[in-house]
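Removed: one protein chain of the complex. Kept in place: all other protein chains.
Labels run A, B and C following the written order; every chain starts at residue 1.
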Amino acid sequence: MRYKREMIVWTGLMALLAMTFGAAWLRIGTWNTVISFTIAVAKAALVMAFFMHLPESSRSVRIAAFTAVFMLGILFAISGSDYATRRVDVAPWQPPRQLSPIPPARR
Amino acid sequence: MSAGVRIDAQAEMQVAEQFDSAVQQHQAATFGVWIFLATELMFFGPLFLGYVYGRMHFSEAFGAASRHTDIALGTLNTALLLTSSATMAAATVARKVSARVAVWLLLATALLGIGFLVVKGMEYHKEWDEALFPGARFSFEAAYADGAQMFFFLYFALTGLHALHLFIGVTLTLFFTFNLRRGRTLFANEEKHEILALYWHFVDLVWIFLYPMLYLIQRGGG
Amino acid sequence: MTTASPAEAPPAAGAPREPENYFNRDFSLKSWLTTHDHKRIALLYMVAILVFFFIGGVAATIIRLELVTPAGDLVSDDTYDKLFTAHGVIMVWMFLIPSIPSVLGNFLMPMMIGARDLAFPRLNLASWYVFVAGGIFTLLALVLGGVDTGWTFYTPFSTMFSNTNVILVLLGVFIVGFSSIMTGLNFIVTVHTMRAPGLTWFRLPLFVWANYATSIILVLATPVLAMTLVLVGLERLLQVGIFDPALGGDPLLFQHLFWFYSHPAVYIMVLPSMGVVSEIIPCFARKRVFGYRFMTYAILGIAVVGFLVWGHHMFVSGQSVYAGLVFSLLSFLVAIPSAIKVFNWTATLYKGSITFSAPMLYALGFVGLFTIGGLTGLFLASLALDVHLTDTYFVVAHFHYIMVGGAVMAYMGGIHFWWPKITGRMYPEIWGRVAAVLIFVGFNLTFFPQFLLGYEGMPRRYHTYPPQFQTLNILSSAGASILALGYLLPLCYLGWSLFRGERAGPNPWHATGLEWQTPSPPPKDNFEETPVVTEGPYGYTPEIAIGIVR
Partner (left out) sequence: MSGHTHGLLVQASSAAARFDALMLTLTLITGAMALVLAALIFFFSIRYRKGSKADRSNPPSGAKGLEAAWTLAPLVIFIAIFAWAAVDYMRLYDPPAGAMPVFVVAKQWMWKVEYPNGRREIDELHVPLGKPVKLVMTSQDVIHSFFVPAFRVKQDVVPGRYTSLWFKATRAGTYHLFCAEYCGTGHSAMRGRVIVMPADAFAHWLQQGNTGSGIAAQGFALFRKYGCSGCHSAGSTVHAPDLTGLLGRTVHLQDGRTLVADEGYIRDSIMLPRKDVVAGYAPIMPSYQGQISEEDVLALIEYIRQTGADHDDRQPR
């Protein structure tokens, strides 16, 4: 069967989909997010490894594949350092009520 | 094709003038596509950061809003897209043996993509009727109105951008299948087929993360 | 592009018919607008960014004239806001970012690595059309009444309180961003896959290294800007979004996303300039560059650490104190590679045989002004000083020292250095030196007083200001007139040299780069057969001083 590999990976993906769907209904708080994220990473790994042939691509391709993820990680981590340690006391704020709608041409 | 292209006999492929060999051209094309996919992922970046910000600051509102999305259609869509990824991968394998089988598999991939878009359209229609589109018409239970509106702003931005990429993928696949069926293998060659497959798998990868992010927040109640 | 039979090129007056090169092989408009040749696309970019440099310059001139008097008596405050926004948007996205990568980079990168063209020529031409389209949208916005949000588009002003053509400018910059991504992608793939045999990574000239590192930043940072601008546009249309305080959104979220692009963007502007200077100084000092390996690590260091420091723009914006500490420490670390490069350029002069032609004057001018720019950056990186100095003219002076004193000075130096290769003609040497000195003096007179203004507390983007700041502002405006004259001079004599300039041989400076082993101007395919590289770059020895060996 020429497409044995694809069939196996497909069933794996469907199984993971069923798992993440099922796990979502459990009431286990933050663990829900952890599980659904791990399953998503697993699905992504399957697709990248078998469908996108990443392991057998050249080193520079593999670096290119993970650079963007690394950069997003930097964006989340360091801006996260701001949000995690910022003490915000909310102040009342009302958006501007346009007295008359601004004519679309000048928006 | 411009005259500056010479036919590389053994690789049965056209090598553009600035390349020395088909292998060099193939490496450049593959590497170029992967960098393009990296820019696409960075393009989704700000939306993911907005999502993480919203999820941290309005977790109950995001949970309540996520429970308003239709999980059945969402899961069906995920299944469709994962299957389309499998058929596209099968198409690249089939291509090395017989173009005819590859044509059918490519057609199946495109149809699965269209199916996804149709289901997505139905979801949007349902959410529009429920007045969940952010802006003046938005209405939600008062306790979580603000957070929910931000969730749906991100929901429509993320799924809209993904649908746009999928639409481009479907058009390219249909155009490619049309050329392959007409036997123009020199134009619709294996290298382009691989690039199309990589782009398709990328669109699938994005959805693999969007599905749990948007549909599975606190499904089992707060 | 079918190789049309070369149109009868008008032979220069009486000279024997010129050999066919990339420039005179076809003068038809169609051949220029559908060219795949990286050299022609470089010239298309040169013309386009010259137009935008002129428009940005006019806006700057009016701003400097307005600031001569404390009262706002030349233009209204609305117009003033639109002027500094136009100056910012056009100079950053339409001139500085494309200047060295798209003009000198496009022309020289393939030649420096011994290739016939970039990896994707059609993508290269597409990037020019995308650049022009983005530029047209931005100019359209200016014509229809301009935009008054500043080039930083801070929310909620840009999303809810400005009723000028914000969406048009967002669209313009969004489109221009894709031009940068295309150029970056092209360069990265070209350097990875199309180097000449024997040209290993550590034999690459530093200009190629600099453009390679810049392309990595271009490719990774620009998409984030594109989506951030889309989010601002969406929030303007829907009146609702993730930056909207009424919904509990956070204006600082916009600042995080904007500066995540915009700080690496300043390294996009300065890194290629460092590459140009690293080519000029060894050539005119007739000496191998000092510490080549450390220079490449410094270039890559700047590109990588440049992504970690964006928060130093937000020390007083309400960002948490802890995040301020993190960003401040990282900002000091990013200053180290820049310091290493300046020390290495200076050390290259040691035991050299230095001639002070125009490119060398521009390069030394760059080293001087970039050093001042970098050192004043330390003031803004230190937390306590930034509290007083941020959003004042100290910041304006700092980034102009880096961008105008650095990037524009190096761009001018690069244009003069490779002018013989691009046009086959020599520029008039005396005029070249006069212009270089004039620009250096005019620049310092314009921007050094602004450091003092900044310390005294004159805020940025002020249409009117208290009278006590007037003397320094007059000094700055006077300097600006000299600087403007300095920029117009090269326009004249370089234009003149196109027709009357002395013919330049293949290697007038006796430089060692691969690009100098082709006739000037080079033929369409650069090299008859791909050169083989045997040893590292900058193989200069002081004896072969210019002029001694003909």
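Odds and ends about this structure:
Methods note: contacts are C-beta pairs under 8 Å (C-beta built on N, C-alpha and C of every residue); 3 or more make two chains touch, one makes a residue touch a chain.
All values derive from a computational prediction rather than experimental measurement.
Remark: the absent chain touches shown chains A, B, C in the intact complex. When the omitted chain is restored, the residue from C:Glu20, C:Asp77, C:Glu429 or C:Glu502 that touches it is C:Asp77. Contact with the chain not shown here comes from a single listed residue; of C:Ser262, C:Thr371 or C:Gln450, that residue is C:Thr371. The omitted chain makes contact with just one of the residues C:Pro19, C:Gly198, C:Gly318 or C:Gly495: C:Gly318.
Within the whole complex, the absent chain has one touching residue among C:Val47, C:Ile336, C:Leu498 or C:Val532, and that is C:Ile336. Listed by residue number, the positions of chain A touching the unshown chain are 88-94, 96-97. Even with one chain removed from view, chain C keeps its contact list with that chain: residues 72, 77-78, 81, 148, 150, 152, 154, 156-157, 160-162, 245-246, 248, 250-252, 285-294, 315-318, 321, 324-325, 328-329, 332-333, 335-336, 339-340, 342-344, 346-347, 349-356, 364, 367-368, 371-372, 375-376, 378-379, 381-388, 390-392, 452, 455-457, 459-466, 468, 542, 545-546.
Counting over the whole complex, chain B has residues 142-143, 145 touching the chain that is not drawn.
Throughout what follows, only the chains that are shown with their structure count from here on.
If touching chains are joined by edges, the resulting network of the protein chains shown connects every chain directly with every other. Spacing of chain A relative to chain B, judged by their CA centroids, is 13 angstrom. Each chain gets one centre point, the mean of its Cα atoms, and the points for chain A and chain C are 35 Å apart. With touch defined as above, residues shared between interfaces to two or more other chains in chain C number as follows: 192, 220, 224, 239, 246, 248, 256.
Among the residues of chain A, those in touch with two or more other chains are 60, 67-68, 71, 75, 79, 83.
Of all the residues in chain A, the ones that touch chain C in their complex are 60, 67-68, 71, 74-75, 78-79, 81-87, 90, 93-96, 102, 106-107. Across the complex, chain C meets chain A through its residues 145, 160-161, 163-165, 167, 192, 220, 224, 236, 239, 244-246, 248, 252, 256, 260, 307-308, 311, 318-323, 326-327.
The part of chain C that touches chain B in the complex is made up of residues 1-3, 36, 110, 115-121, 181, 185, 188-190, 192-194, 219-224, 226-228, 231, 234, 238-242, 246-250, 253, 256-257, 530.
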